[in-house]
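Here the complex is missing a single protein chain, while all its other protein chains stay put.
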Amino acid sequence: MSEKFDCIVVGAGPAGISCAYELAKGGANVLLLERGEYPGSKNVMGGVLYRKMMEDIIPEFYKEAPLERPVVEQRFMMMDKESAVTFGYKGMEWSKEPYNNFTVLRAKFDQWFADKAVEQGAVLVNETVVLECIVENGKVVGVRTDRPNGDVYADVVVLADGVNSLLAQSLGFHKEYKPDEVALATMEVLKLDKKIIEDRFNLEENQGCTIELFGDATKGILGTGFLYTNKDSLSIGVGTLLSGLIKHKIKPYELLEYVKNHPMIRPYIQGSEPQEYLAHLIPEGGFKSMGKIVGDGVIVIGDASQLVNAIHREGSNLAMTSGRMAAETILLAKEAGDFSESMLDLYRTRLMSGFVGQDMQKYKDATHHFDKFPHYFDEYIPMLNKAASQMFTVDGSSKWDKQKKIWKDIGSGKDKMKLARDMYRAWKVIK
Amino acid sequence: MDFKDYKGVWVFIEEKDGEIPSVSLELLGAGRKLADKRGTELAGILIGHHVKQLASPIFEYGADKVYLYDQPIFENYRTESFMKALLECSNKYKPEIILFGATSTGKDLASAVATDLPTGLTADTTELDVEEETGLLLASRPAFGGNIMATILCKKYRPQMATVRAKVMKALEREPGRSGELIEETIDLKESDIRTKVLEIVRETTKKVRIDEADIIVAGGKGLGSAEGFQLVRHLADTLGAAVGASRDVVEAGWIEHPHQVGQTGVTVTPKIYIAIGISGAIQHIVGMKNSGIIIAINKDPEAPIFDACHYGIVGDAFEIVPILMQQFKAALNREEVSHVREV
Partner (left out) sequence: MLHIVACIKQVPDTKIIKMNPKTNTMDRRTAPAILNPYDAHAVEEAVRLRERYGGKVSVVTMGPPPAVKAIKKCIEIGADEGYLITDRRFAGADTLATSYAVTKAIEKISKENPVDLIICGKMTIDGDTGQVGPGIARRLDIPPLTSVNKVVEINQTERTIVVHRKLEDGYEVVQSTLPCLLSVEKTVNEVPYAPFPNMLKAARYKPHVWSVDDLDDVDIKQLGLKGSPTIVSKVWAPPKPQGGEMLEGNPQQQVEQLLSVLLDKKELFQSKEGV
């Protein structure tokens, strides 16, 4: 029989690596299994890494991690066909240590982070697919990999295999997601000269900018787009609910092409060369579609447990925090020699009472809300653009007249009521 | 090392079943050009047993001299024995350049000799030139999977050595009666000095695919969709009496075996007619067939790079075009035959 570990972590994404790191640091004998050629090789993310949750694991990681740029400016662009209303914030306090957040390329970052876990003593095995959990008497006791002599055993198995976790699903922890519970995101990394990036985005060296795109970026389908600056490349992507794509009969890469050619976006990316094309699912069902995350000898973390804050485009941070908390729980369980569901459930309790759970609860209605009321995207954003256009066009009419006209354009009294109600609702779900 | 002592261009002549393979003749053609440009002599170096009679074709294909080692110990090619002869000869006569075919024998021998001399050796050359004044050999070859070409020089050592790919250089017309100076050498080498023994030579009895010798090749690519689709290529080849070629992707898909692969990591071919069907025309494929007499491409993508490399192109679906072609070709040939018969 193959050797036995204290813990096996399946999947070397932010969740799995964080968990393995903390476990190894706590003295556990941990095996981290990854199906890709190396951690990050197949992983996709627009690229904003949040400092705080990473620092909870490796303080001052930014001094050595392969990061792209610290983000000093965050813009939001409400797009119509040929116009956009943009607002944002840029602050120099974000350009210095300890920074706020960073753009990253996962292929580099995950590899570095995994190396750190290995330095702590985790054993990392790549290019190995976990086929299923080995269950004995209702308890998960190990995993079966696709390799000859491929069974490995452990006191506890952590599933960090990402969105759609087939492993958790096969344990009956959750159903297959419905098209309105997952978003499909496609993105490209576009190579562009460092100097050009800094000129176009009004940045200095070692400063980055993120632009979130709403409205026409997704042709009005519920979802968002993004454009982030890396060192010498840009990350551009769009993500929409799968159900939206199906309904509008549009292919994800067509949507990406559309954004790239949008007159508000094209000038930013002109002259760049596609370097990588990636597509990935994001769980967006939120709190409501979370399944079971703890069982006898098993814990589910990160995307695998549907931990994504759909509204604020977070994910890696929740993944890391859940990984860290799982590790802490497992170390306690190890001390107690008890890996039962009731012991491991401590993880769930702590997760749900911390910021992860609170955020998940808070935004629990968000996606569903916007999905139910698509006019936020296909009516209000164009309306906003029209209003801005009228306001800022100098044509001889007074601003007073303009406001009157904008107000009139919104429609009848009933429409105005509806707008007010919708705005209030939207504010409530995302605030 | 005084470069002035080093003169002349040498070609290592292979021998098989009493004949000189075409690659050696091609090298004599290439070597002749270099020697002429440098104003020096071209020599063949011939090692074997009972091979003396091959000296005259070497002269007829352009050499001015032949250095000959004809001893029983050279019955079979062995690295150690051949290397010792070549080293001795090179040290004695000091050639400026030595060319080898990039064959298994040529590469094996050249690598060993270059290490002992020592000198630089450029592998798998596809273009050769020489600087008239300095005698510097400009050996160019595809690099990094054929994506780029690189010219490689050996400035500080003599002789300069290169192995050269078969079928890329041109042999001269044979000039019957042309002769030159035969220099017979012997080497003092005992069987016990050689640590390897050839126990047996096995010629593969199954008819070997030699697409590099075919006059007509019908080659198919991934565009045929499946192993069944690829049958179309075999049928057309049958109809035309042609050999079957393939792109690497087809070989990797297992639709046909590797000896049929044309290109950089397959065979270089120079048939009179090359028909490429459903092949996109990647550079690695093109380098293997670009010297064919007439290149015909059938591909449904008008942008396919193969159309830049062909003489005649048809934009269309192979599954539509090829059956018509087979049918018309058969009909045309029958007409010819009938008229032929009538004439008789």
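Some points to look at:
Going in written order, the chains are labelled A and B, and every chain counts its residues from 1.
As a working rule, a residue touches a chain if its C-beta (ideal position, glycine included) is under 8 Å from a C-beta of that chain, and two chains touch if they have at least 3 such contacts.
In this text the structure is predicted, and so the values were computed from the model without any measurement.
Remark: the omitted chain is touched by one listed residue; of B:41, B:88, B:108 or B:185 this is B:108. Checked against the hidden chain, the listed residues B:151, B:186 or B:226 yield one contact partner: B:151.
Within the whole complex, the absent chain has one touching residue among B:90, B:119, B:247 or B:268, and that is B:119.
Contacts to the hidden chain, counted on chain A, fall at residues 2-3, 31, 37, 123-125, 127-128, 145-152, 275. In the full complex, chain B contacts the hidden chain through residues 76, 79-80, 103-104, 107-108, 110-112, 114-116, 118-124, 138, 142-157, 195-204, 208, 215-216, 238-241, 272-273, 283, 286-287, 290, 294-296, 307-316, 320-321, 324-325, 328-330, 332-333, 336.
In this section, only the chains that are shown with their structure count from here on.
Chain A and chain B, compared by their mean Cα positions, are separated by 56 Å.
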